[in-house]
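Here we show just some of the chains, and they stay where they sit in the whole.
When the chains are written out, they are named A and B in that same order, and each has its own residue count from 1.
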Amino acid sequence: MNTLGRILTLTTFGESHGPAIGGVLDGMPAGIAVDTAFVEMQMQRRRPGQNTLVTARTESDNVEFLSGILDGRTTGAPIAFIIRNSDARPDDYRELGGIYRPSHADYTWEQRYGVRDWRGGGRASARVTAPVCAAGALAILALHSRYPELEIFAYTSQIGDISTSTEMPANPAFRDESPVRCPDREKSALMEALVSRVRSEGDSIGGCVSCIVRGLPAGIGNPVFDKLHAALGAAMLGINAAKGFEYGDGFASASQRGSVHNDAFRMENGRIVTATNHSGGIQGGISNGQDIRFRVAFKPTPTIAANQETVTADGREVTFSAHGRHDACVVPRAVPIVESLAALVLLDQCLAAGKY
Amino acid sequence: MNTLGRILTLTTFGESHGPAIGGVLDGMPAGIAVDTAFVEMQMQRRRPGQNTLVTARTESDNVEFLSGILDGRTTGAPIAFIIRNSDARPDDYRELGGIYRPSHADYTWEQRYGVRDWRGGGRASARVTAPVCAAGALAILALHSRYPELEIFAYTSQIGDISTSTEMPANPAFRDESPVRCPDREKSALMEALVSRVRSEGDSIGGCVSCIVRGLPAGIGNPVFDKLHAALGAAMLGINAAKGFEYGDGFASASQRGSVHNDAFRMENGRIVTATNHSGGIQGGISNGQDIRFRVAFKPTPTIAANQETVTADGREVTFSAHGRHDACVVPRAVPIVESLAALVLLDQCLAAGKY
């Protein structure tokens, strides 16, 4: 199942160390201007090799569009695009032989398909998120074309034990200066130091991405089995290394009373708004016009330098230590992926609601 | 979107105070013996009016099967069933008029469809989960038919600030004696007291359901956009009042290092197992043969007796206080719903993997 969405569908393909990765985005409204510089920027925010905190693999991640765009605008035909893997090094992985790397997908994928793609995770690699960013950039452009005020803002809200407040950041613009994509300048510095230390120790560390969507109108969402937050949750949980999803007050709601959690409605300039936003902008699976707020938890990258006990395909117990090019913390690079998936889900649900 | 699943699909219908609710389960393997006593038991675990902790609405929740079953076995044809609403009281809600109840779906549903079902939440009511339990019971029977050892065990792991340990409960059988569906006898008593107190105060309280799946073979799950945990997450987030989903170590993974989180593989009686289970039994979206572990957070029921500020459809600010028949805590009744959805998702993914 390599397709996301119902009316707007994104089908992705490609492996980490194959010739190319890419996608087909079908169902895009026609007539949307394709700002290739914006697509490029979103790709750059995700791509490897940006700074010393992330993997040393260098990929330009240039997107070649093959169809669905004419004279700079979408035509309604499916938009296919490919991204060549220029720094693929499949032979780096040959030595692995039949070793199942702990907490990687080597073993489970082989159980599923009876075949192992030994080239560095193959289709299970986080490299498959690059096409998501290209398609997500187009979805953002389409949403802005219809809702100019709409803003999707994701950021690193936790790495290890360092976390920001749950409020909207005071200085959002700082996020793009921060090497860890954290808009809180002080916390960013602490996070950066932590990732550096973890990296130098050959270890890895988890974290969280928070996302705020502003300007989405009320009435977007598909009850009962495709609620807005369920569709967002499914998309986010599909990101490599994701372990949890919550929206509004999320798990904290479990300790709350209704008298605290409920969001009173009131009028403001003739519009219905809520006094608080414990709901995270969604009630009954449908947007209420307030900010959509959600958070995604990521585990530490499983690739670490320490010796680990594991087994081989033929059942031998062995000791294994990783030497690839990997991120000590995936969270900063997950920020544009979260935004991209949010845009794809929101556009799909706007189309379904007849509100595009 | 009232359909769940891809190969096995459940389409549900019905409103809280309409004539009937029900569902159509399509794609069930043929030849499965339908144990109607088991279906009945699952319905009873969810139904209202079980004890003084839950809503006073009394529904027998008898399931009438209309198709797809012959001589006590499934035929491969779609299985339709209905549950009559015997204690519907739509007129209880007439007085609401155009009031939007805070943190209910009244406002958002009306924004989505331009129509308001004024009868107690209508399709947005938690009553729509009854058909899920009927269908889930059939899915459990089908899974047991193929994997006799497979066990899906959900339980209340948190209400308010009272929570159980994250380990598999020592005394699982106690769960079904506990009025709050908590297998920890001591915590159960505390939770029960808390719900009673909250109820007497006209308030409500949130909580969590945990679920453990034992005996699922390795190799179940659909990468990339329908990973096992993403499909489980989407289903669980669709339950009324759900605010979050995590699997394995979930949000706690965000603070962990890879050297702690990784699950070493080892051999045990000729089988590949993991030494720990931080992954929650899923790696790369596919089961690894260990226990699947996940947790769902629920907000407090929005229906409370206290006066709340809100607005009407015509923009008047009013004070509102609820007088319906409602649960002070939805979590105990969510336990069989979580099991049912888990069974539906697992069966769907077993079928997709060619492992049924």
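Everything that follows uses one rule, which is that a residue touches a chain if its C-beta (ideal position, glycine included) is under 8 Å from a C-beta of that chain, and two chains touch if they have at least 3 such contacts.
Fair warning: this is a prediction, and the values are worked out from it, not measured in the lab.
Oligomeric state of the entire complex in this file, given as copies of the one sequence with 2 shown: 4.
Criterion: only the chains that are shown with their structure count from here on.
Remark: chain A and chain B have CA centroids separated by 26 Å (rounded to whole angstrom). Across the interface of their complex, chain A is touched by residues 1-4, 6, 12, 100, 102-105, 107-109, 111-112, 123-124, 128, 158-161, 198, 203-208, 217-227, 229-231, 233-235, 237-238, 240, 243-251, 253-267, 270, 272, 274-275, 278-280, 282-289, 297-304, 306, 308-311, 315, 317, 352-353 of chain B.
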